[in-house]
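For this view, one protein chain was removed and the others were kept in their places.
And then chain A:
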Amino acid sequence: MENLWIGIVSLFGDPIALLLFFAALVAGLLFAALPGINMVTLGAIILPFTIYLEPSQAIMIYGVIYVAGTYGGAVMAILFNIPGSAENAPTALDGYPLTQQGKAGLAIGAAIVSSSLGGILATILMMIAAPKIGRWAIHAFGPPEMFALIFFGLNVAASVGAETFWKGWLSVMLGLLLACIGTDPAGGLTRFSFGTYYLLAGIHFIPLILGFFAISEVFVQGEKMVTLKYKAPKVGLTFPSFRDFWNMKICIIRSWILGFCAGVLPGIGATLAAFLSYNEAKRWSKHPERFGKGELEGVVASETANNAATGGAMIPLLALGLPGGAITAMMISVFMIHGMEPGPLIMVRAHALVWELFVAMFLANLFIFFLGYLETRTVVNLLKIPFRLLCPIILLLSTIGSYALRNSLFDVWVMILAGIAGYFLRRSGYSVAGIILGVILGKIGESAFVKAIIIIDYSWLGFFDRPVCAVLLVGGLVTLGWNVYSSFRKRSTP
């Protein structure tokens, strides 16, 4: 409680800090709302300027951007099928269909409330138990557990957004294949690089997301324009009621737990959190067939989880100095720029700074609730822009977003090719979300596997000597078996 007070005083006692807080909040929301140009871009742009700030202010800004950006990505995912980053991809699966049904307000309202709620609960838990959870996580989760979790996650990937079980798995396999391109994580040997330096770095998932979702959507809508079937979506401003949320309380709690836990694990983070809880929402739902066609619960599940993960991700960073993603890695740089060594002692040595960050993240989540409400009233009107004007804007922004990733034109070509491929894949019932998750999980999963198999001395049974690992692997196998069984049963009784 005393700590909390320190945090509040240092944030509110400093007018500049307060000003920066709001600037970061608005900038995070805006940057996340532009496709491809997300909070990571914003973070990279402001990094050199943080040297002129107090360390506590600089770190606080990143925490706020992280929170605001994770929510902000949902808006474009819902309105235009352009997820700002990978963790908003499952939001688009149901959010965009809702928009097309004229229920954009409903979807965005749900995203706001669930993001805010997920984030607030996560920051509270972070304040209570950060050091303990951090220690526990790195002891309990080594490379074998990481691999087992990814294996479990792949099953999830296969059941998200595809027409049939088999098409889902084919989509994931394609993603895994794409993940093989580049430098292998075991010995640094090159695979499928065809002698170009560009392919050595592998295919990044950001241009894939922009291509598969945004570009292919431009094609789909363009086709409708040409065939005169295009209908502009109605602008819906109905907000979800308290009752809507009360009915989804179990889903919210489940997604929050999944999100927080996934966030704590370095390297797993918000993306898997969002996909996992989307899938669990679908699995436990009474109407799983509604998912992917505009089920509000899908939006709620993924947005609760990805914002809960932001709180989780701070734990390994602050308790142990271990960053889990791009934004947390930049926070390490900020510490360094100011001559502080992030590590296990940061919570002791920079006590006030850490608590100011906690308070700022808590407030940022709270403000999303109010700002988001205002934002929705205005941002939904973007849907009124005629498609013939919107289409080039989307193409332009996606191109910038792909280029900005590594400042390389190669990624723009990847995006265009993914757009064309995505158009055909989506038409034939394959899941572009599955492919993207395959790419992301394929890279982390292979890297975890090669370490794990060395650690357990190349004995496959070694995976089952570790309890957490065994539970996850068995869970994955059971899910897989069940899905195969039910897809055969469906086929035999048409």
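Points to keep in mind about this one:
Quick note on the criterion: a residue touches a chain if its C-beta (ideal position, glycine included) is under 8 Å from a C-beta of that chain, and two chains touch if they have at least 3 such contacts; residues count from 1.
What we mean here is this: contacts and distances are computed from a predicted model.
This complex has a chain not shown, and the name its UniProt record holds, of "Molybdopterin oxidoreductase", "Two-component system, chemotaxis family, response regulator CheY", "Tripartite tricarboxylate transporter substrate binding protein" or "Menaquinol:cytochrome c reductase iron-sulfur subunit", is "Tripartite tricarboxylate transporter substrate binding protein". Of the candidate positions A:Leu121, A:Met330, A:Leu395 or A:Leu472, contact with the hidden chain is made by A:Met330.
For the options A:Ala201, A:Ile257, A:Leu366 or A:Leu382, the residue in contact with the chain missing from this view is A:Ala201.
Considering the whole complex, the residue from A:Gly118, A:Pro143, A:Gly401 or A:Gly476 that touches the absent chain is A:Pro143. When you scan A:Pro316, A:Gly401, A:Gly422 or A:Gly476 for touch with the missing chain, the hit is A:Pro316.
Shown as candidates are A:Asn3, A:Thr183 or A:Ser285; the residue that touches the absent chain is A:Thr183. On the side of chain A, touch with the chain left out of the figure occurs at residues 44, 47-48, 51, 138-139, 141-143, 182-183, 185-190, 196-198, 200-202, 266-267, 316, 320-324, 326, 329-330, 332-333, 336-337, 339, 341-346, 406-408, 447, 450-451, 454-455.
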